[in-house]
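Missing here is one protein chain; the remaining ones are kept as they sit in the complex.
Each chain carries a letter (A, B and C) given by its place in the written order, and its residues are counted from 1.
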Amino acid sequence: MPDNRISLGQGILKGLALTIKHFISRPIITVQYPEERLVTSRRIRGCDLVWDSERCTACCTCAKSCPQGNIHIETKVRPDNTREAVVFEIDHGRSMFCGLCVESCPFDAIHMGRSYERATYNRDSLVIPKEKLVAQGDRQPSGYFRPQFEETLPPQSLLIYGGKSSEVKTPENPPPQSPATAAPVSEKKEPAEREKVGVK
Amino acid sequence: MQDAGLSIAFWLLAIASVGSALAVVLLRNVFRAALLLISCFFAIAGLFVTLGADFLAMVQILVYVGAIAILLLLGIMLTKEAMRGSPFSRWQVGAGIASVLLLISMIWVFNQTDWPKTNTEVALEPTTAAIGLKLLDMDAGFVLPFEIASILLLAAVIGAIVLVKEK
Amino acid sequence: MDWLHWIIYVVIILAFVLTLVMSFILIERRVVGRFQLRLGPNRVGPQGILQPVADAVKILLKEDIIPSKVDRVVHLLAPIVTFAPAVLIFAVIPFQQAGNGLFFDLKSTASMVDLDVGVLFIFAISSISVVGLVMAGWASNNKYALLGAMRTIAQMVSYEIPMVLAVLGIVLIAGSLSLADIVDKQNIPFILLQPLGFFIYFLGATAEMNRSPFDLLEAESEIVAGVNIEYSGMKFAMFFLGEYAYALAVSTITSVLFLGGAKFPWGLLPQSFIWLLVKILLVFFVILWIRSTLPRVRVDQLMGFAWKFLLPLSLINLFLVAAEGMLPSGFTWPIVALNVTLAVALVVIWANRFYRVGGAKVA
Partner (left out) sequence: MALKTEPIVVNMGPQHPSTHGVFRMRVTFDGEIIKDLEPVMGYLHRGVEKLAESRTYTQFIPLTDRLDYLASMTNNLAYVLAVEKLGNIEVPPRAQYLRVIMAEMMRISSHLMAVGFMINDMGAFYTPLLYMYREREKLLDLFEMVCGQRLTYNYMRIGGLSHDVPPEFLPALKKFVSEMPGFIDEYDQLLKENEILLARTKGVGILSKELAINSSASGPVLRGSGVKWDIRKADPYLVYDKLNFEIPTGTVGDIYDRYWVRMVEMRQSVRILEQAIEQLPAGEIRTALPHLVRPPCGEAYGHIEAPKGELGFYIISDTGVAPYRCHIRAPSLINLTALKDMVVGLMLADAIITLGSIDIVLGEVDR
């Protein structure tokens, strides 16, 4: 039953006490974005796909599984009777990053990316051809449906641990292997850098 | 110097008050007319200041601008055709004659009255305490009229509450 | 007539108002941000102190839109009529009293003009800003603006009465309408002698300057900023600055009337303009604290609160002050204790009664 007591102003006073308590003693949770960055989830479905031309057999499963029909593939048959993707284009402007293409790839040739800064000035540059789709620079694969990468990525920072990485307060989990094969996205996202925010 | 300044101020305020009063009557847009009425009240408050009646000037603004004119504006906002103003009616001629007669009689009365004149300089003193004493002093003041007016206002307030009380 | 005095004070007041209004905007955003565990603007300049400048530049460069069906003259005049009174109020504020100060001594009270009817002047002038808001609401030819203007009228007219009655208590104690005299008489801050009066005045003033929880005039979630919905660019900036100038005015008046103006409490330290500034900021902080805690009341509850809660209390308060004035002098501390007790008791009793007669319509 909802409480039906009549109050004489103590409710407002309680509220004022709570806000002043927050004013004085609670930590600020703002992350000042361009300078401070949170470590994203190991499974992040970031805003680009990473394509591995070596592993791709141009089977087009990803194109078929895409709900939007965003993946455009044209193939040709090589002399050794394998197929090769001549055109492999993804329209990121229409993508909703559901990850179904990554999930369906039978050869682990396509991965979700880890970056989340892919704004451009025109829509044409959102259609990404295969030359730009390969892993390079900060275009690195995430662990979404790719457990082999997931192990190597830095742990996500969680607000519940004050914005620090999830590994800090859970010593029962072994620290991750050194990120050799799949490096973190950039230098800025090291957990040590991130810890400044939590203590602020 | 100060006299000249006061004269200039008086004439400016007089022109402003008469001009805005005329505009109130002549303008078709009722809302603008009400705004000009406010400026008329202001000019009159300024006239009070030139006469050294600081308390009265402030009360003029507080009561007439702050309360009466504002309520007038509220009334106008609730009217539908405020922008078009009041239409011509057959009362126009009668009202014109009545106002001309009133003007003539007032001018006549002003001219006939033997106004007491003083040649001594009136010192500009704070008037608040003097007004208070005049109103509430037991011997030399107007306590009885003051209290009668209070009772009248109280009755009006109660009457207003009774009128708008929810049934 | 000392023309130099006038010119200097015009400059001082304009500088005082504009700098403090600018810093109020920043302080508000930073403090409310801190209440909400955010940082607030901190990008422009160190700690964001240039943010108001950036805002001003932005707003000046905005397109000045005049909607096609507005009453142009009234539409353009409205921001000026709203802004000007807020600055005019400072003409009578005593920034420092005559006599020994902390850093320098003054021969006369530091105010532009020490009017004998200073308190009346403040209320008279502040009632003008309503006219500006009504003009804006009417001339904008917008239904939300009209609703906002109607709310403004109802709110301002209602809250002026308990406010003036509450300040009358101060006037009775001080025996003068002049602000300099009122500050002179405050050997102890009048908030102790007049706790109930302060309570009523502060709530009334919060409503008069459209601050939460009485910000119905703007009520973004209901009438989408009300009267200034059709304003843009510099005209909007005038409204915006006017609102903060009015907040500054209310903080200043509260400091002068109830907190002893430029005096340090009990005269422990020499008086100075700095104490006034500290008090102003303190009052503004309380306003922000309330703003960041409370939701808005409804328009009929607002009116009920003014007429059924504040008005009777202010009348009782006035009566009590008058009765206490009959006592021989020298009972300061007993009277303080009595008044604080009475204030708390009266507020609680009246709040209870207010609920029971259905003022707040709690089912």
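In this text, contacts are C-beta pairs under 8 Å (C-beta built on N, C-alpha and C of every residue); 3 or more make two chains touch, one makes a residue touch a chain.
Everything numeric in this text was worked out from a predicted model, so none of it was measured.
When the missing chain is restored to the complex, the residue among A:Ile73, A:Met112 or A:Ile128 that touches it is A:Met112. Hidden from this view is one chain, which touches chain C at 32, 35-38, 143-144, 147, 150, 212-213, 215-216, 219-224, 291-301, 360-363.
Chain A meets the missing chain through residues 1-3, 5, 7, 9-12, 14-15, 17-19, 22, 29, 40-45, 65-67, 96-100, 103-104, 112, 142, 144-145, 150, 155-156, 158-161, 166-167, 169-170, 172-173.
Going forward, only the chains that are shown with their structure count from here on.
If you draw each protein chain as a dot and join the dots that touch, you get a simple line with two loose ends. Mean C-alpha position of chain A lies 50 Å from that of chain C. Between the CA-based centres of chain A and chain B the separation comes to 72 Å, rounded to the whole angstrom.
One inter-chain figure worth recording: chain B and chain C are separated by 28 Å, centre to centre, where each centre is the mean of the chain's CA atoms.
Listed for chain C are no residues, as none touches two or more other chains. Chain C contributes residues 31, 34-39, 42, 289-290, 292-294, 347-348, 351-352, 355, 362 to its touches with chain A in the complex. For chain C in complex with chain B, the touching residues are 1, 71, 73-74, 115-117, 120-121, 123-125, 127-128, 130-131, 134-135, 137-138, 146, 149-150, 153-154, 156-157, 160, 177. Against chain C, in their complex, chain A makes its touches with residues 6, 8-9, 12, 15-16, 18-20, 22-23, 26-30, 32.
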